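Yeah, one chain of the complex is gone here, protein chain that is, but the others are all in their spots.
The letters A, B and C name the chains in turn, as written, and every chain counts its residues from 1.
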Amino acid sequence: MNVNLKFFASFRLLTGKAGTELEVPEGTTTSDLLVMVRDMYEGFNEKTVLYAVNGEYVGKEVGLKEGDSIAFFPPVSGG
Amino acid sequence: MNVNLKFFASFRLLTGKAGTELEVPEGTTTSDLLVMVRDMYEGFNEKTVLYAVNGEYVGKEVGLKEGDSIAFFPPVSGG
Amino acid sequence: MIRVTREDFSVDEVIASIRSGGMGAIVTFLGTVRNKSKGRDVDRIEIQVYEEMAVKQLQAIREDAITRFGVEDVAIVHRYGSLGVSDNIMMIAVGAGHRPEAFEACRYVLETIKEKVPLWKKEFTPEGDYWIEGEEYERTE
Partner (left out) sequence: MIRVTREDFSVDEVIASIRSGGMGAIVTFLGTVRNKSKGRDVDRIEIQVYEEMAVKQLQAIREDAITRFGVEDVAIVHRYGSLGVSDNIMMIAVGAGHRPEAFEACRYVLETIKEKVPLWKKEFTPEGDYWIEGEEYERTE
């Protein structure tokens, strides 16, 4: 199945892109995906990674489904 | 010597005036004046009285001089 | 900026009077006329002021707050006269490098005004008119 990855702030710099589509096995969870992304992009390992699925913060073992948008970003700094 | 009394808020209602001139003996202090005012105007006794001399809060035994303005008022409620 | 006035004010203008490049945080308190007070409906209020003394006190509070909290600047505007429900009564604006001291100084200025500055509110309600004295109420007629 395909999911959409989004990157923000310094992660956009690390990955060189704002987003990409990725094919992942059925049953992939958020923590599985985080492992994949850490392997795909150098520099992810040393950083604190926050993530959200379809615009909501979710837990580590949430199952993903076709078409989900998963955003990866560093600790926020608005306000 | 003569001093000027000023009254605010409910004290203006009690005294029926915004202010008045009063002749007092040389050497009169703020606490002497408070006793005089309490005698002059009914209702002053039951109330918390704040006072200021020439627009500044001062202590009880401050000596007054000719022309001083002494304001009497209840606890403030601005803000 | 310290101002004691019958006129209404613009929050944007008061903020503009203190805004500077050293500020990352501007905390504002705006007091407005509430339609209820201790269970009574409020139709309007009147504010009386001992103006010369109020201005001196507000200037002293402003300077004290700047020194005590290390904030960049403080503006205080307080109205007097007759005010309707929802009207602006007063505002405090505190500009600081960072948010903690901006919040603390704003609260301190407000509490000190409520304790020391010679201004009094009279509330007009369907049950009568009340001078507010500190946290107490007195029926005036």
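We take it that a residue touches a chain if its C-beta (ideal position, glycine included) is under 8 Å from a C-beta of that chain, and two chains touch if they have at least 3 such contacts.
Predicted, not measured: the structure shown is a model, and the values here were computed from it.
J.: The chain left out touches which of the shown chains?
T.: Result for the missing chain's touching partners among shown chains: A, C.
J.: If the missing chain were put back, which residues of chain C would it touch?
T.: Contact residues on chain C toward the absent chain are 10-12, 15, 19-36, 85-86, 97, 99, 102-103, 106-107, 110.
J.: Please output the residues of chain A touching the missing chain, sorted low to high.
T.: Interface residues of chain A facing the absent chain: 6, 8-10, 12-13, 47-48, 52, 55-57, 71, 73-79.
To be clear about the criterion, only the chains that are shown with their structure count from here on.
J.: For chain A and chain B, let me know how many angstrom lie between their CA-based centres, rounded off.
T.: 72
J.: Could you work out how far the Cα centre of chain B sits from that of chain C, in whole Å?
T.: 25
J.: Please output the residue numbers of chain B that touch at least 2 other chains, ranges allowed.
T.: Residue numbers touching two or more other chains: none in chain B.
J.: For chain C, jot down the residues that touch at least 2 other chains.
T.: In chain C, nothing touches at least two other chains.
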